[in-house]
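With one protein chain removed, the remaining protein chains of the complex are shown where they sit.
For clarity, chains are labelled A and B in written order, and residue numbers in each chain start from 1.
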Amino acid sequence: MLNYAIKRIGLAALILITVMLAMYAMVFLVPGDPASLALGPRATPELKAQLIERMGLDQPIHVQVANFFSNALRGDLGYDVWSKRPVLEQILEVFPNTLFLGAMALGWALVCGIALGCLAVVWRGTAIDTVLGILSVSMISVPSFVIALYSLLIFSVWLGWLPAIGAGEPGDWGSQLRAVILPAFAIGITWVGYLARLVRASMLEVMGANHIRTARAFGLPESRIVTRYALRLAIIPTIAILAVGFGSILSSAVFVETVFSRPGIGTLITSAVAKRNYPVVMGTVLFMTAFYLLVVTAADLLIARLDPRVRDVFRG
Amino acid sequence: MTDPVLQVRDLRVSYGRMQALRGASLAARAGEVIGIVGESGCGKSTLASALIGLVAPGAAVSGEVRIAGEDMVSLAEDRRRALRGAKVAMIFQDPMTAFNPVLSLGDQLTDFQHHLPLPRRDKRDRARAMLARVGIPDPDLVLRRHVHELSGGMRQRAAIAAALLMQPEVLVADEPTTALDVTMEAQILHLLRELRRDHSGAIVIVTHHLGVVGELCDRVYVMYAGEVVEEGTVEEIYHSPRHPYTAALIACDPTHLEGPVDRLPTIAGQLPDLTAPPAGCSFAARCNRATARCQTTQPPRVRLSPTQAALCHEVRP
Partner (left out) sequence: MSSVADPAPVARAPRSAGALWHLLRDPMGAMGLVLVLAFLAMALFAPWLAPYDPLKLDVMNKLQPPSLSHWAGTDQLGRDTLSRLIWGARTALGIALTATGIAGAIGLVLGLIAGYGPRWLDAVLVLILDSLSSLPMIMFALAVITVVGPGTGTLILVIVLVSIPGYARLIRAQTLTLAASDFILAERTMGASAPRILFRHLLPNVVGPLVIVLSMDIPVVIMLEAGLSYLNLGVKPPTPSWGNILYDGYTSLRQQPSLVIAAGIPLILATIGFTFLGEGLRDALDPKLQVRPR
């Protein structure tokens, strides 16, 4: 297990380094002067000069890269010359909002998705199962920002039940919860469909497996069979999917936060892109990549803990 | 004759319109090894499932399956569950899929002893002892391993150990050597022969392989199209088969051929459609001794000796 863990973490670190290099190199790969590319055509010469000085763009490449990495390790992801603030500070300011949104979205999707999936298993083969199947696939297909727009229209503009803008007042849980309902709903809907299908398929596959029959043949009580034999197996693909799904939730968050003008990573990065503010964009991308790698690696390690077959994958 | 530990009387199992078992009867006493032989589709797998009371849900079952006196068919599920693993146990056909892939063998073998009121450590000790008994060289190591880390032969031995743990009165082996290559098959047969000396109950071997039956069994039941068409000792079945199907089966076994032949012998024709079974003898369409009566009336069970009987119009005692 330890062997696997070391190799796995090593792989994640290697990937992070590659990504950092790629992101940093982008301004140099595209034809043009790096400072202009990083700040866009509207940047004044003073701003560009500040950027060059702050980021050391006039120094030799290997020095730049070395500085970049050592800075990153110390938590310095660059400096935003437009707003005169360190990038990391801006990120950390809005990240909790996005995290909260993601957690809420995933939470309701899990509850509904698992419920629908189990329902489909109980009624399998019937018309209800077919309808649920079509519903699930439809939910997976629809873009979340369209759902966001429609729910904004219905629940905020027409009915006035929920706020259309913002994340609520800091310290006021009530307003924060009310503000997160619609965005979380919009993001979660894709996942309800997906989880329902996944749970259904997993459960059916596991419950029909030979080893479940063996356990029954030895007279084990059904409760023990479900919790110790079936669930452990069915959970594994779910964890894997959830971890990777974090990336998808993030994508949806970018759009949905914009629809609701909700402060978060999404609005931070989209406004930076619109202003052609590359340092902020790069910093945010690196931060989110690191976080994503963390989540996925943790999930992989959890799976390896549960399923010994996976640990052998690095052998041979 | 002492009371048989296993008694099956007129067992009928249907899945919807398909009649998989159409009145099978058999018995086994303590210390006996009986074989149930037949080709694919004869109903032997359904019979094996019925012996442990795990026929597929939705199947219609009638008749009796008495394990140590209790009838599995009419019992409530709770009581059936109590019998499973304790009074009747099964050695599964494919040990690779029969064991849970994510739990260690030790965990599973310990779990299977859940009927016993012993502490976990004692159960683990018993499992270790049983693994050693079936010829596994390093039982401690194997207890910690998972099923995919073992070789085919070891897996099969572990499956046998699992079934023997509770000293069941009836041990059912479902195709015990089908998933193995020839060398392992020989080893497992050797093991099973040894174990029958220790095992005080009855052993039921379900297989399509005549050779296995010949090696291990005292008495044989030959099945065709959901019925037992002939029963007898191994001697009787192999050297004087009376039912035409049994005779044909023995004749088709390549090990029985004397001298080279141009083509391997087969039995012409096909299995009858079990959703609409024939009115008369189920083998009539393929039988070279069939008469008009065979097509229209059910054949009687003709007793040919204290141990041999055949389901046929054309045999005489």
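Simple rule for what comes next: a residue touches a chain if its C-beta (ideal position, glycine included) is under 8 Å from a C-beta of that chain, and two chains touch if they have at least 3 such contacts.
Please read these numbers as outputs of a predicted model, since none were measured by experiment.
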Contact set of the excluded chain (shown chains only): A
Residue, one of A:L11, A:V65 or A:I181, that touches the chain absent here: A:L11
In chain A, positions touching the absent partner: 8, 11-12, 14-16, 18-19, 22-23, 26-27, 30, 37-38, 130, 133-134, 137-138, 140-143, 145-146, 149-150, 152-153, 157-158, 194, 197, 240-241, 244-245, 247-248, 250-251, 254-255, 258-259, 269-270, 272-274, 276-278, 281-282, 284-285, 288-289, 292-293, 296-297, 300, 303, 310, 313-314
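We take it that only the chains that are shown with their structure count from here on.
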Geometric centre distance via CA averages, chain B-chain A, whole Å: 54
In the complex, chain B residues that touch chain A: 52, 54, 81-86, 89-90, 92, 94, 97-103, 111-112, 114-115, 146, 148, 162
Residues of chain A that touch chain B when the two form their complex: 209-211, 213-221, 224, 228-229, 232-233, 236, 306-309
